[in-house]
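Here the complex is missing one protein chain, while the rest keep their positions.
Right, subunit A next:
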Amino acid sequence: MASAPNSKYNTRSLENESFKRASRDGVNRDLGEAVPRLPGETRITDKEVIYICPFNGPIKGRVYITNYRLYLRSLEMDSAPILDVPLGVISRIEKMGGATSRGENSYGLDITCKDMRNLRFALKQEGHSRRDMFEILTRYAFPLAHSLPIFAFLNEERFNMDGWMVYNPVEEYRRQGLPNHHWRITFINKCYELCDTYPALLVVPFRATDEDLKRVATFRSRNRIPVLSWIHPENKTVIVRCSQPLVGMSGKRNKDDEKYLDVIRETNRQISKLTIYDARPNVNAVANKATGGGYESDDAYHNTELFFLDIHNIHVMRESLKKVKDIVYPNVEESHWLSSLESTHWLEHIKLVLTGAIQVADKVSSGKSSVLVHCSDGWDRTAQLTSLAMLMLDSFYRSIEGFEILVQKEWISFGHKFASRIGHGDKNHADADRSPIFLQFIDCVWQMSKQFPTAFEFNERFLITILDHLYSCRFGTFLYNCESARERQKVTERTVSLWSLINSNKDTFRNPFYTKEINRVLYPVASMRHLELWVNYYIRWNPRIKQQPNPVEQRYMELLALRDEYIKRLEELQLTNSAKLSDSSTSPSSPSQMLPHVQTHF
C-alpha cells in the first residue's frame, strides 16, 4: 500500500517493551555498549551485519549477542533497536550461500524462530566472517547441546512478587472445597514413585485406597491414573483426568480400573453413568490398541458412556501451524486469504478443542454426569480440555492469578512436556516431539476473551507475554517436562518465575472491561463464523498489522485510571452514606447496603 509509512520502529519486537519495564527494575544499561542487559546477562560478541528485513529491506547494523539475546542496532541512525530477540526463540540456524555466492546479500545466516518469524543476516563474504557468529549463536541458542546452562539459571533478576508462591496445590484444592467426604488428598506420589510425570499431591476418591491406586496405575499409560482436576461447588460433579487404558490388541481388562471408575461415578449419588471423553478421533483410539493402548469399551465399563472428540494429535497440529506461518510470514497471502486460511485447518482444530471443552463444561455444569477426560498419555489434548473447561466453569481462573494457577496446575504440574514440545535450548529443530499444543490452548483462551470481553481480568498482552516467555528461557516456569524433573533441578530455587514479572507489573496486563462474575459459566460459540485468526499474535511482525505505540493500550491505561477514580468516588459515597445512615438507619433502599457487594467487585 502506497501510503504505508514504513518505520523502523515497527519491527521492534514485543520483547523490547518488557525490556523497558525491566530496565526500571534495575537492568544494567551500559551506555558505551548500547545494549541493555538483565542481571546475569553477559555480552558475548558483536558484529557488523546487514539485517534483511522482509518488510523494509536490508538494514545495515551491528548485532550484539549475549548469553540471553540477539540485539540489533542500525548503524545509520541513533534509533531504537531493530531487533531484540531472546535466543530461546531460535529453533534453527542455517548458513545461506557460500563464500563464492554471487548476488548482493547472498552470504549469511538464516534463523528460524519459534514465534512465527525468520531472521536473515547478510555478512561480508571475505574471511569466513559468519563462522564465529554462527558458532556463538548455536552455542547460546542451544546450550543443552554444549553442556551450558539455560539462561534462566543465570538470570539474577529480582521482583517484588515471588511467582513461585502463586500456586500451592493444597490451597487450590481447599479453595475447591477439597478434601471432602468423597475425595481425599493423597501423598502416595510424594516421591514420584507411583507416576513420575504427575505432581506429588493428588486428589482421588475417598473410597479408593492407595493400594487400589497402585493397581490402577498398572493399567494406565505411564501410570497416569484418573485423578480429580476440578469439582463443581454445588452439584459436586467432577472433572477427572488420566491417560488411556492399556487395553491393547487383545482387549485386556483390569477389574481394578473398572472398579475405580465406578468408585469415581459413585462419589455423586445422582449419577447413573460416568461420561468419558476420549479426546482423540475414534480411528486413532483404535489404532492405539496396536501399541498397547486403547479406550474403555462398553462391555468392560458398564456405567460409562464414551465419546470421541476428534481432536488430532501433536503432529497434525504442528503441520497446521506451519501452514499458518507459510501464509502469514513474511507476506500475508492476499489474493485468496480466506481459503488459504481454511486450508491450514488451524481454526478448525481450535474449533474442535473448544467444542470438546464446551462439552466437558456443559456436562459438569448441568450436573448430569461427572466427566473423565483422556487422550493417549493425558498430557496434551487432555490438558487443553480440562483447563479450558475449568476456565469456562470457574470464574476464579479468569483472574490474572487464577489463570496462573490454572496453567501451573493443569499444565505444568500435570506434566505437559514443555521441554519436549518447545525444545528449550535444544538444537533438534525437526524433533517430532515438538508441537504448539500450549500455544493452541492460549489461542483458545484468546478466542474466549474475544467473545467475552468483560469476563477476563487479563488482556491480550498478558497472553502474548506468556507465549513470548514460553520460548525465551528467561524464566524457569516452562522448563522441563514434569514436576519431578523440576524438583531434581531445583527450578524454584535457581530460577525466577514468569509470574514474578507479571504480578509485579499487573496493571500492564489488566483488562479495563473486566467485570467479576462469580457463577457465570462461559460457553463460547465454537463456530467458524465466530473464530478468527489471532492476527495480533500470528502476524505481529508485519508492521502493517501491528503498530507502535498502540493507542488501545494507552486507552486501557486511561480507563483503568478512570475506574480507580470511580471507585474512589464510590468510597466517598460510602462514607457520606454511612454518615447519613447513622442519622436515619431505616431507609431500605440505601445504596450503602449494596456496598459490601460492591467491594467484592474490585
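The rule is short, and it goes like this: contacts are C-beta pairs under 8 Å (C-beta built on N, C-alpha and C of every residue); 3 or more make two chains touch, one makes a residue touch a chain; residues count from 1.
Definition applied: contacts and distances are computed from a predicted model.
Chemist: Given that one chain of this complex has been left out, which of "Sorting nexin", "Myotubularin related protein 10", "UDP-arabinopyranose mutase" or "AP-2 complex subunit alpha" is its protein name according to UniProt?
Modeler: When "Sorting nexin", "Myotubularin related protein 10", "UDP-arabinopyranose mutase" or "AP-2 complex subunit alpha" are compared with UniProt, the left-out chain turns out to be "Myotubularin related protein 10".
Chemist: To test your reading of the contact rule: which positions on subunit A touch the chain that is missing from view?
Modeler: Residues of subunit A in touch with the missing chain: 1-5, 7, 9-10, 328, 332-339, 341-342, 347, 450-455, 460, 512-513, 515-516, 525, 527-530, 532-533, 535-536, 539, 542, 544-547, 549-552, 554-555, 558-559, 562-563, 565-567, 569-570, 572-573, 577, 591, 594-595, 597-598, 601-602.
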